[in-house]
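Note that this complex is displayed minus one protein chain, with the remaining chains in position.
For clarity, chains are labelled A, B and C in written order, and residue numbers in each chain start from 1.
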């Protein structure tokens, strides 16, 4: 078979799309070439069938093979046709006092939403004027929760108790869970009984990778030990949504998943007035009515903030994170209090799920964005880089939330004067 | 000032980054050139300060000015440095029977998560074998909910009642809300009283745009009418989280936001067995224990599904949506029942927020992806294109969810045999 | 058969307990006597089998037959043995400015919790000193939501749409729903689609009865009309938890059930200081951290208050309400703001479910408690009495919540002085 013949066959639908890389590799023995040609051919066929030029997709092709550390069939994606480009901006520099992120950081933001970067930049201006933002990571783990079925409720209670007591069985499971890993450490197994079913929430420290794949695999390894001892126990699923992955859920808020991060800004009233034209009392009041009273009435379990999702999403896309995890990683409790004419701002992010190595972090523009932030790849100590990234993202999202609260509170103060809504249009254009 | 001098000044931090495009435009009188140079200079400065090559970011630069319909300073982003590339794949074709999407569709997927496209493709295979997927859009509106403060609880009750009764005041507010728009129509104003505060949830039909910006502006216009009549009423904020935007909240589940979409697949047991190696009873049971029992125990208000967020996120990035809205757009209730040896699959998406025109939809690879799907730009009738897109995204996410449930149920059936977890590793590698 | 022989048979387990009233009535032809003897015999048998004296249960027997308007077999309970007594206290008088409750009211409180009445009395003292409490009822309806199954998602959409449009079908259903009632009026039918299923939330105004029984019956009557027109539609259940009855759920918070009530108190700082020994700023701050920040972190959907459930429960038991509805009726959002040295207190009760006629309201101590409040039986205009009761209960619960917040804030202020926890024990004893 020659390359030309293969192409012809493919264009005539005689070769399945998902086999194309492998067929090409058989001929050219070069994964990078095989991957690139496969993408081009798919796109060519698509242009024919749709009768549209798709040159921007083509020109944005990124070889995940070349850039991966393995040099093989594309990693991270199958049936590639090219790349999807999101405009990338640079905000900052932002002064951060974290345990891992210390100093001034430029913030890469991938977005197509007008005003997002401008708003963030204004928030950063205020924060820098106040001397920067403090950040700490308070929890760090990845969770996976397989579901097992026991004989009956008494059996399920017995097994749950045995695991909770951390005796021989627990220790054997821990050894099995850690056997294949150089980095991951099992921190806990938390049983949640529902009738004769038990969700076993495995909690791992997973270094600088996001950790869900390894947590799944290592949980399965530990489960084998359990089932050897209790052959009646059936494994229902390697996960039954008690992890909880890619859903906004309260268990992640309460027990954490990924990194739990706290941020803190103290700004004097004059700075707030100068930059946002608003009094600190109005900001405090708006936070109460919007982020707590309004959110509570809206029935959220995780969204007690103004709009941190904007920054979380923009930085997740910029740094190659799993974009589906924006769903729960944007959980946030924003707090504003005034004290001695200062505004105390705090944002609590219970579950930002992140990686600086593995998956999308390893190649392309994401790798470059991580390099801009000084945290590409595994950290010196496992987890150092990813915690640094968590601190930076939480810090940036906090600046954005501060900005929006102040901008919206400004609306209120205006509204309170007799001008009221006269500037309504400008208000709108300065924010989403 | 020459371009060279300006560059020098910028590189010496004598020109503010956010003013660069404007300064360049003064010299060259060409927005496209000004935008591009500004991005290059910022990146050059960044490469210096970080001592890193950032060529992929540079090469992915996309001029949002050229591609926008206005040809001016970049739209959708400020302080641009280039582009962020997410690998783009093509799944499908998927047979869809919607009211707007009819026929076979190739599905663009932007992701860096291994196995996501492969899993989706397998789900599509099963669905096509069953004759395709049915889809309907059941609700279509964008909501914005300003918060007003009345004199006291009786005053707040009176105003809420007057608006609810849809008399003169409501009609005047409706006229004001619609005055500036060619497309948007006010569907309702829903008052939610909290003490002397009232959240006024404005509900608009907004054609093919996502509609949040216009909803904000038009709500403000309507509020002016209210405040003219009741000068004591104060506007606290143009939004106080009862919209509810970029948070997972139950109000969006219950009342809808963006598009509410229902999907439906009926597959016979043999097809499921052939493709997934699993019985339909196991899939039904897993859906119950995972998507309902597990999700309920995890404390979610919106995440009663396996992993629709994966597909929602991948298609949002591919088609240029507001990525922060992945948070609530991935709300989904997946249901599986068996009946006469058939598997009935249904997924309910209460609030997918989308656009086929405006923002990121207008340019670059996103525009091309929308063209692949045959729904770029405004529809023939306002809203036709965006409802078509909603149907396609919901259909694809349903295929993905079906696939994951079947794959995980397979784990269970294996677990039930004496092989049990022997294939644990394979199970893991076939999914995230 | 004589009474003696029947008793002997019963004591030898030859007569089933639940048939005892009927058998006795056959002999004595007197329901009151039959009911009372049946209760005595059951208790006598129970005393034998347990070897315990149960004289207090016996002495608390209340004939629901005699006191009901029908004079027949006990209404409201089967297999009666006597009465359960909860100690009853009287707090107040409380000054209320409602739309239905105007003036000073003594508040009957059934409880066995120490300090509850004392705390309430202190709250009332503060409220009276401030001139009383304002109250309005903002919503009034009972909901019942049968679940129907349609052929497919398109069919379900069609039927939902037809009902929403309030055309011929809706009107016929409304006529059927109201046909048997002198009082109840159908306010709306709200369809919520889930796949091919539709929850039809029927919303009734039900006069002074709680309304759930009638809402169930009248919904069924209306459903017959729907099924006549669409014979393919199957009724799955007369309720499928979208009502939502006897569960704390967000739909009741958002859309209301029973009575939605708002209360409002404005108290100057000096009064708060004199009575509670605390500054208004501390009370405002505690409300924020406890009732919003704390409640949000705890993952509640309805419990943004200090302890209104205490008063709700105590008055439900006193006035013969359905005690299971304490679950959702204690939903409450308490708010505290300070303004010009005044404390503005507001409590929003979205769903207090009540009756002043029917069920337990009709007899015994409950009837007397309703008479104390001046709202026993049907109101002059349907609903007047029950709305008056709703206003009083919400007002009393607000006084209790104000008291607890102030008492706990006092803890804080003390804690802030160098005495700190020295008075810890007293703090505990003054509250639960």
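Rule of thumb we're sticking to: a contact is a pair of C-beta atoms (placed from the backbone, for glycine too) under 8 Å apart; a residue touches a chain by one contact, two chains touch by 3 or more.
Remember, it's a predicted structure, so these values are computed and weren't measured experimentally.
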Out of B:299, B:320 or B:358, which is the one that touches the chain we can't see? B:299
Of C:133, C:318 or C:352, the residue touching the omitted chain is C:318
Touching the hidden chain, out of C:79, C:171 or C:381, is C:79
Consider the whole complex, including the chain that is not shown, and state which of C:261, C:366 or C:389 touches that chain. C:366
Missing-chain contact among A:52, A:125, A:157 or A:172 belongs to A:157
Contacts from chain B to the absent chain lie at residues 250, 253-254, 285, 288, 292-293, 295-297, 299, 301, 304, 333, 335, 337
Per the touch rule stated above, chain A touches the missing chain via residues 134-136, 138, 152-154, 156-157, 160, 192-196, 250-251, 254-255, 262-264, 299, 301, 333, 335, 346, 348
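In this text, only the chains that are shown with their structure count from here on.
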Chain A and chain B share one sequence, so how far apart are they rotationally when you fit their Cα atoms? Give it in degrees, rounded to a multiple of 5. 180
Please work out the Cα centroid separation of chain A and chain B, and write it as a whole number of Å. 16
Quick one: report the Å distance separating chain A from chain C, using the average Cα coordinate of each chain. 44
Could you check chain A for residues that touch two or more other chains and list them? 250, 253-254, 285, 293, 295, 297, 299, 301
